[in-house]
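Omission of a single protein chain aside, the complex is shown with its protein chains in their original locations.
Note that the chains are named A and B in the order they appear, and that numbering of residues resets to 1 at the start of each chain.
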Amino acid sequence: MFLGKKRKGDRIFRWVVIGASGYTLLMLVLVAFSVIEGAIPVFSLEGLSFFIGTDWNPVEGRESYGALPYVIGTLVTAGIAMVIGVPISLGIAVFISEIAPPKVGTPVAYVIEVLAAIPSIIYGLWALLVFRIWLLDLIERPLYQAFGGTLPFFAKAPFGLDVFTAGIVLAVMIIPIISSISREILKAIPNSQREAAYSLGATRWETVRKVLFPYAKAGLLGATVIGLGRAVGETILVTMVIGNALGIAAIPTTLFSQSNTISSVIASQFNEAVTPFHSSALIALGAVLFVLTMGINIGAQLLVSRMVKVVPGGRE
Amino acid sequence: MINYQKGSIAAVTSEEYANSSVDYKLSSAQAYARGYKVSIRNLNSWFGVKQALKNINFDVKENTITSMIGPSGCGKTTLIRCLNRMNEMTPGAAVKGSVYLDDVDIYANGIDPVTIKRRIGMVFQKPNPFPTMSIYDNVAAGLKLNGIRDKKLINEIVEESLRGAALWDEVKGELGKPGSSISGGQQQRLCIARALAMQPEVLLMDEPTSALDPIASAKIEELLNDLKKDLTIIIVTHNMQQAARVSDYTAFMYLGEMVEYGPTKQIFENPQKELTERYISGKFG
Partner (left out) sequence: MHTDKRTLAWLVAGILLVSITPLTMSAKAFAQSGITLNGAGATFPFPLIDEWRVRYQDVQPDVALNYQSIGSGGGIRQFTEKTVDFGATDAPLNANQTSSLPGQAVHIPETIGSVVAAYNVIGIPDKGLKLTGPILADIFLGKITKWDDPKIEELNPDLPLPAQDIVVVHRAEGSGTTFVWTSYLSKVSTEWEVQVGRGTSVQWPTGLGAQGNEGVATTIRDTQYAIGYVELAYALTTGMDFAFIENLAGQFIEPTLDSTRAAVAASAPTLPKGEESWSNVSLVNALGQESYPIASFSYLLLYKELSTNPQIDSVEKARALVDFVSWAITDGQEFADDLSYVPLPEQVVTLNQETLKGITFNGQPVIETTPPPPPEGEPFTVTTSLDGTSYTVTGTSTFTATEVDIIPEQYVRITFDGDGEVELTLPKAMIDGITTVKAGSETLDHEMVSSSASSTTIKFTVPEGSSVVDIQGAMIVPEFEFVALLILATAIVGVIGFTRFRGNAMGVGFGKRM
């Protein structure tokens, strides 16, 4: 009796679990299906040149759509965010978990957690109303005045609404996320590793760089990829500060160029996309973003799995 | 049956140590002159408000093995971690007093704890090789940290250290394998090799065999006897038989105080304090 009952419960559990996993698969199939279906009209118009096209003309009768500028805009802003955000995030994580005494580290960690929970629109508003003006006055203009004439990177009069601002604000947004995850990962490293390093006469910095980072690199890479995913997919914040150029004008030629990201174009244009081609082009952009994020995730997983081969760690 | 190892004879008679924990007779300079490698004077340690070590005084003779025994929580691990300033890495820990390495107080102002650790090596309770490094790199880690770039020299020291830790024959064909891929006992010997590569003067071992099986433990014990030719070894153990087997001197600690310290034979056969006698005979602990 008892055994039979237990088995029945097991069977139900099994089906519930199978159903739950089937749900994710079903959702994936449904999303893929509707995205592909929705994207058909624009491919009938543009063909595969949609991917490399630089035009974005929604005016009826002249319609022409190309995804390239927004792919570039997405990668550039996310890249700037990562270049700035990752070192700072790791620095914060190391400070909290390795250097700061608990009296300092705990409140700082708490504040970081709070920052990580702030919705991105808040960062967007702050960036639009306050931060971009600081950035313009304190960084962009001085850079432009110093290098505008010599370095092509800076050769455009800045307004504070450009890929540079978008990248930095994205960095500000992802720093709490990456640093709080990284802190957890560093915290999970057994103390014996630190002691081993210190006992060999390693300084704090050497311990962090030569022992802790290598030990935790898979986890830290994971944290970074989560940050990258957020940066690539972030919509509203980017829309508010990137300058929202369209078409060929959206390919950033300098750090101070206006641009647009895939998700930002979708967000700003979908409501008023009245022609079938226009909405289809936006759906196709969604598909591109889908592929892009999937590519990033797969790439990151390959990287992690290659790293993990060197880290059996099972015996620790 | 307890099998005593014959150690070198200390230049100080056991009587001098008999009641030594509060009032120590020799100055650190006298101790150094008489061939003591490590001299501990008036050492106190706290964790927060809790005092973990109470006025510890003793000397360790060069090229000997000294065991610290005592029940759990008696402060023996804290004491050994004070000897290379590892203790101060623990949040909330505080230390007062002096530890002389030769004639230098490692707690004096201006002494860099990093250089101290390069002279006083340490092996921990659980084997802790760096899992992301190969066996070779584990041993070479300390050398590289100290700025040695000479490949040939590193190769030599790695081999010498692995031989010193009696691991060479077992791993010489697979030096490129990760440090965590070998057995627990091998890992612990790898950690000893890693410490030896620094060519330390003193080696501190904190219950180095507690996580190992008896065969692996026996190998490490065997190794210690060879190592003391070049090193002064201080070992914490919860295993009294091990203390009796490997050490020349034994210190018995209880509740943060050093109750008795003397030649191992005397501590085990003729302890001066009743508390020591009761602990040795297994009446508590």
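Here, contacts are C-beta pairs under 8 Å (C-beta built on N, C-alpha and C of every residue); 3 or more make two chains touch, one makes a residue touch a chain.
Quantities reported herein were computed from a predicted structural model and do not represent experimental measurements.
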item: Chains on display which the left-out chain touches in the complete complex; value: A
item: Which residue of A:47, A:107, A:190 or A:299 touches the chain not shown here; value: A:107
item: Of A:160, A:201 or A:214, the one touching the omitted chain in the full complex; value: A:160
item: Touch with the omitted chain, as defined above, among A:97, A:180, A:224 or A:239; value: A:239
item: For chain A, residues in touch with the removed chain; value: 55-62, 106-107, 110, 128-129, 132-133, 157, 159-161, 239-240, 243-247, 249, 258, 260, 264, 267-269, 271-275
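Keep this in mind: only the chains that are shown with their structure count from here on.
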item: Distance between chain centroids, defined by C-alpha means - chain A, chain B (Å); value: 49
item: Touch list for chain A against partner chain B, complex; value: 101-102, 190, 192-203, 206, 210-211, 214-215, 217, 310-316
item: Touching residues (chain side chain B, partner chain A) in the complex; value: 84, 86, 89, 91, 114-115, 117-118, 121-122, 124, 126, 128-133, 141-142, 145-146, 178, 180-181, 184, 187, 191, 194-195, 198
